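The structure under discussion appears below in the form of structure tokens.
What you see is the complex with one protein chain gone and the rest in place.
After this line comes chain A, so read on.
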Amino acid sequence: MVTFQAHDGPVYSMVSTDRHLLSAGDGEVKAWLWAEILKKGCKELWRRQPPYRTSLEVPEINALLLVPKENSLILAGGDCQLHTMDLETGTFTRALWGHTDYIHCLALRERSPEVLSGGEDGAVRLWDLRTAKEVQTIEVYKHEECSRPHNGRWIGCLATDSDWMVCGGGPALTLWHLRSSTPTTIFPMRAPQKHVTFYQDLILSAGQGRCVNQWQLSGELKAQVPGSSPGLLSLSLNQQPAAPECKVGSARGSGDPGRPGCVDRSVTTLLPLGPDSRRQQLQGGCLYQSGLPSFLPVLLTSSNTPTSISGV
């Protein structure tokens, strides 16, 4: 296990390419080489800051998204804009603005290619990358079936399968048909979900509460796999079960570990999805990695701190 201090403040999101690990937190995105990390080094490869409009407060970066076709990275966060950065040159090519409040999450719709973003203002917006314009807006809270006003209107999690989209947060977890912009299934989960993803024919979600919920597309709860921590913040899937080694990175949110009164509970749990209910738990810390000789697709979760995991 390798642990090192990556950012001065909390780390809110991470993504990984074949060779690099990208992490973002308070206003900056940094890149690290996996090869270096394997050798227990901790020198950052580069760091960039997107051009922010205001300088009063440095906005955080809540979500990172890789667009492999363009070889670019999309960042979104506190300044309500989506910035695109070219991974080759490091320059910021576009800034998409339209959200009225800060952005929580991003998702990529591969066929078009379009990017979906969900934010605090309660709207899911679709952006066309080629024209750099907003294509569609879905205001989730306005739909009565799914809105839950006592929770708020914020969209915390987003996932898309080209035709379909799942989003949740303040409003209930709902499955939408994108072309018609109508909610089709509402999942009866009371606690606000922090992360959702499509997997084969299931939808996996996690949020407040110990378990990872597995839903069928019809809205039925198929399974609930409990983890060890009281709340979960993000999920990641190991899609290559035959891979001999899986590097897992996990980042801890708060910058001040282990002081009394701020009990650190960033735990990463590995949950197998198959019938085998073996579970592995990795103690969370900063960046670390482990080898997983597993033959089953494995689900990785992290909890209680604003982290995100990416698996290679």
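In the analysis below, a residue touches a chain if its C-beta (ideal position, glycine included) is under 8 Å from a C-beta of that chain, and two chains touch if they have at least 3 such contacts; residues count from 1.
The rule is simple: contacts and distances are computed from a predicted model.
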- [ ] Determine which name in "THO complex 5", "glutathione transferase", "MTMR7 protein" or "Protein phosphatase 2, regulatory subunit A, beta a" the UniProt entry assigns to the undisplayed chain of the complex.
- [x] "THO complex 5"
Open item on the list: From the list A:Trp32, A:Tyr102, A:Trp176 or A:Trp215, pick the residue that touches the absent chain.
Closed with: A:Tyr102
Task: Which of A:Pro10, A:Pro113 or A:Gly219 contacts the chain that the document leaves out - done: A:Pro10
Task: Residue among A:Lys43, A:His150 or A:Arg179 touching the omitted chain - done: A:His150
Task: Contact residue for the chain not shown (choose from A:Ala6, A:Val212 or A:Leu233) - done: A:Leu233
Open item on the list: To test your reading of the contact rule: which positions on chain A touch the chain that is missing from view?
Closed with: 10, 12-13, 56-57, 60, 62, 78, 102, 104-105, 120, 149-150, 152-154, 156, 194, 208, 230-231, 233, 253-254, 256, 259-263, 304, 306
